Every structure is written in C-alpha cells, then in structure tokens.
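The complex appears here without one of its protein chains, the remainder shown in place.
Let's turn to subunit A:
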C-alpha cells in the first residue's frame, strides 16, 4: 500500500487501466464463445467443441485466424475514414469503463459527472458506424449505416429519458452515489420504483448495440452484414470487439443503475444477510452483470428480427411517451418523499 502511494499518479492510473481493460477484453473474448455455446444449446446443438476442452480455447483460435487474414481495403473506399471507423467504434466502448465502480471505493476515476461521461462516450459509438458505412462506398454498407444511425439516435432519446429518471431517483451523476442511493436490499433497488424505465433502458440498450431482435443494421439475410460488409481480418475484429464491449457495458450499467450494483440483495433480511455478509461486493456485481449479459444471448435465440417500421414505432411512439410520464411520476414521488425509497431520513 505504501509503495503504491509512492508511485507517480500517471503510473498508478496506467496500472489500474491495464487491470480494468485486460479482464474486460477477456470477458469480451469469452462472451463471443458463450454466445455460440448458449445459442447452440438453445437450438439443441452443442456449439464449438473442437479447440480445447469443450471448445474453451475457441476465442483464441478465432483471434489468431483473424490476425492472419488479409485486411482488404476496397479501391473505391475512402481509405483514411475506412481505417479510422473501427477505432472510433471501440475507443468509446472501452473508455466508458474508466468511471465504472466495481465495489465500494473500487473505482478508477470517481468523477461527479460519471453518468454524463458514460452517456457521452456511448453516444460517440454511432459515428464509427456512420463513417464505416460511408467510407466503404458500398451500397449494402451505406444502407446498413443509415438504418443503424436512425435506429441508434431514436433509441438514444428513450435511453436518455430513462437515465433522467435514474438521476431524479438518485440525486447524483456519480455512479457510486447512484448505487449507495439503492441501499436496503432487493426491494430498495431502483428496478422496482423505476420499473418502466428499467424496461425501456434495457430494451433501448439492446437496440443501441444493434443486437437481435433489433439487428436490421446488420440484417445478414438482406443487406449481408450492413455497415461492416467491406471489412475483413483485424479491422472487422475491432467492430466485433466494440459491439461485445458495448453489450457488457450495457449489462454493467443496468446492474449499477437499477439493480444495486455491488450491494447484496439480502440487506435487511434477518438470517440471509449475515449468512452472505462475507461475499465481496464485486461478486454480486459480476453475478448481476453476467445475468444481463446472458439475457442478451437469450433474446437473440428467442425473438425473430423486428421490421424496421416496427422498430421506429416502438422507439418513438411507445418508449418516449412512457419515459416522459414516468419521469414526472418519479419526480413527484421524490418531492413528496414516498417511502421506503425516498423517505426523509435517507
């Protein structure tokens, strides 16, 4: 500990950054494996099972294969933008993790504007998609990026309103404060008083990451792969990484804002609370996050793709009215200090 505080601050943050990003990349890599395995079993297949024990080394094999592949740059493509687009996708997807708290006090950058920063970072992701589709100079890529852009901005509004509801309830932009505002066991977490906002946020998160059933931007059967049809090898892998990093991020944010982050679900329950008192907060956080990551895969295996007009109708005509009404409801509840969530003592 003393040695740690002796290190210059940039070195400290460099070490902490690596300690966050490396496990994150590991989670992302094996998330792709989990996806193939989970969807495989849901469709009564067994999924990858050749590389390593039960296919556990499949992500490494995939990464090596992609590394050895040619990165094709189409002649008609806008070369600089074509190469920059994947970077613009992944940098915000990773950078948002700088403010995520993993346990009480276990956070790299404990800034007051944490949620604002994450909202800004996740909003930047859409530029990667638009630039990729434009720079490819291919019809399918262009159509895919148009669809993706319109869809992402439509759901970003619903998502932003849902976040405003969380802010009203928590009274802070700081993630640690948002989690601490949910203390008191599973019924005090915000998913209950903010239930409609939780639903809107999670579904918008699925739509924002262009995941099934909202994956018209990729639409394999109609526009082949959408905005990244012209990308190959490692350039494609970056888009892939960004998509999965964003999914993990959405799962983590859902946990932090609606499911009490690192808090134990048994707070205030007589026997269970002491029984599980020894479990570190990060374990609870990871259990909850992994559950939401699983639901992403579950959705993909269960639902057929939405039609584009249905997607836009859901975003504009259903989600936005719901969130506006519920923001007012929550604001009233906060002003009148409705217990048990906003009682005067809390």
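In this text, a residue touches a chain if its C-beta (ideal position, glycine included) is under 8 Å from a C-beta of that chain, and two chains touch if they have at least 3 such contacts; residues count from 1.
The rule is simple: contacts and distances are computed from a predicted model.
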Please identify the absent chain by the protein name in its UniProt record; candidates are "NADH-quinone oxidoreductase subunit A", "Sugar ABC transporter permease", "Probable chemoreceptor glutamine deamidase CheD" or "CheY-P phosphatase CheC".
"NADH-quinone oxidoreductase subunit A"
Have a look at A:42, A:108, A:269 or A:299 and name the one touching the chain we're not showing.
A:108
For the chain left out of this view, which of A:27, A:132 or A:154 touches it?
A:154
Tell me which of A:27, A:229, A:252 or A:297 is the one touching the absent chain.
A:229
Which parts of subunit A are in contact with the chain that was left out?
9-10, 13-14, 16-18, 20-21, 25, 66-76, 83, 86-87, 90-91, 94-95, 97-99, 108-111, 116-117, 136-143, 146, 149-150, 153-154, 156-157, 160-161, 163-165, 167-168, 171-173, 224, 229-230, 233-235, 237-238, 308-309, 312-313, 316-317, 320-321, 324, 327-328, 331-332, 334-335, 342
